[in-house]
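Note that one protein chain of the assembly has been removed; the remaining protein chains are unaltered in position.
What follows is chain A.
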Amino acid sequence: MITRLLVANRGEIARRVFRSCRALGISPVAVYSDPDADTPFVAEADHAVRLPGATPAQTYLRAEAVIEAARAAGADAVHPGYGFLSENAGFARAVLEAGLTWVGPSPESIEAMGSKVEAKKRVAAEGVPVLTELDPATVTEDDLPVLIKASAGGGGRGMRVVRVLADLPEEVAAARREAESAFGDGTVFCEPLLEGARHVEVQVLADSHGTVWALGERECSIQRRHQKIVEETPSPAVTPQIRERLFTAAVAAARSISYFGAGTVEFLLSAKGTIHFLEVNTRLQVEHPVTECVYGVDLVRWQLAIAEGAALPEQPPTPNGHAIEVRLYAEDPAHDWRPQSGTLHRFVLSDVDAEFAVPSGYGLRLDSGVVDGTVVGVHYDPMLAKVIAWGPDRASAARRLAAALASARIHGVLTNRDLLVNVLRDKAFLAGDTDTGYLDRIGLDLLAQPLVRDVRPSALAAAIALAHAGRGRLPLGWRNVASQSQRRGFLLGEERIDVDYRFDRLGALVVPEGPQLVRASADEVVLELDGLRQSFAVSRHGEVVVVDSAQGSVSLGVVPRFPDPADKVAEGATVAPMPGTVVRVSVAEGAQVSAGEELLVLEAMKMEHRVVAAASGVLAQLVVRPGQQVEAGAVLAVVEPSEGSQS
């Protein structure tokens, strides 16, 4: 029996495993990097062991340090979560060699599936349909479009689409770098890109006594940067016939490697209904909660039980209803999904029925790695939480999930929340029309639109609340001879919004034909607009004001009344578009550069971002050096435009 379990992971998945530990009476142990020292999962563990450093390579990817931590904490088992070392056979072996219980499949199974190239050969031999593999060196025009994949990969890292042959070498090189950085293995391969296909995967659960369950399929077609953001079960595209084929193939694949524990067999489901094996993920999946809801199981509990040698019943449970999960990321969908960082001042979802567990009836589940005040850093995946709605049918689940997200109070960092709500309310989505090209097809112009279409009432509410926050004894902004309105400037992204307002002696708004002010305080403003009363909850976090209302949430930067001349950024200066690390400097100081030329490369969240010259000229100043950590908005380089080059 396991008595003390070390979870070799962080954030929401660590908390998720802890939750099952608690249910079983197992004492949970955390490992944590320096930036994670004050995060919830560390506080929730019975014991926590520090992994000095910040980057994954210094911390969560250091197998020997993790095993040492398990020893130090007196743990007798290790759960790898997902990502990091979860599919590292060497780590699994080392855990076992250290005399600890490994919660996962055998190192041999992991190894067999660890190389995607090898895995495909193996399952193909069992009659499972696979896609042809292409050698990057021999890809021709006829093979296009192709997808480059990291052999050791997962989570979309090192994955790139190539549609023009000329781009291939550069993309392969970039994919290798990403794969090397993320998995320590730069091997990549190519596959034909199936357009219009869906990503459908089967959850398998197998014991060490030969029982293999196929616990339904999950559809995870809606992806950005090859990372899933919406996942559901059952798939709206899977008919009973297709399901049977999927299950058969999945069970065959699992059996081919004598798999035990929880695993996922991923397939592409073509528009014609054919299925193609992609890979086996030899671990728990991020999206496992939808399966848990619909099948009423605790997959982590089964993982632990199977690791302890338990046997599965003969028959899997029967499914009930429909569950949809969304991944809430700190990112800006409208700007190339740019990862965001900063302090998450507030994170509140109301009416959550269960956390890290299946609700007792249809309802809302939250698996979150963050709480109010958590700092979202630049070192790890920017996923904040997973929100899952389980309902009797797909439409009910989508409605519940959209409403929960829309009313969530998420302050401090920009998230993909509005995009997720737009997806969940989109006609095509509700019709089940969701292939992997979904986001491109519907378009971000539509999907990344903010929920709040008219921000002016929210901005007005913000101005009123700010005025009330500074209220003295006398009426706000009182004038015996009124010459003008008060003005408050806000920034909505790059857009400047000026709110002009004035109060009369009784505190009512003086805005001809404008909204009426019903009541106001520093944190709540009630306006009446066209006969409709609407409440706005206003929170100020430093120089940012967040206004939450039934319409949605608006985050406004408070424009200082007096710009400090010292803050002016020099003309021609290039600033960091996001926080990150300078990985490469491409041009030397004093060099002639042309507009659009790459100046340097910034790495953030394991993605490389090229920083280019905005204008042609001379690189007058290079402020940063490779390896340097930079904040968003920091000046990286200054280009002095050459004569006549400015448009």
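Here is the rule we use: contacts are C-beta pairs under 8 Å (C-beta built on N, C-alpha and C of every residue); 3 or more make two chains touch, one makes a residue touch a chain; residues count from 1.
Operating definition for what follows: contacts and distances are computed from a predicted model.
J.: Which name from "NADH-quinone oxidoreductase subunit L", "Sulfur relay protein TusC/DsrF", "Dihydroorotase" or "Methylcrotonoyl-CoA carboxylase beta chain" does UniProt give the chain that's left off?
T.: Matching "NADH-quinone oxidoreductase subunit L", "Sulfur relay protein TusC/DsrF", "Dihydroorotase" or "Methylcrotonoyl-CoA carboxylase beta chain" to the record, the invisible chain is "Methylcrotonoyl-CoA carboxylase beta chain".
J.: Among A:431, A:481, A:532 or A:588, which one touches the chain that has been omitted from the display?
T.: A:481
J.: In the complete assembly, which of A:99, A:443, A:563 or A:627 touches the absent chain?
T.: Here the residue in touch with the unshown chain is A:563.
J.: Based on the whole complex, identify which of A:240, A:313 or A:470 touches the chain you can't see.
T.: In the full complex, the listed residue that touches the missing chain is A:470.
J.: For chain A, which residues lie in contact with the unshown chain of the complex?
T.: 466-467, 470-481, 483-484, 486, 488, 505, 561-565
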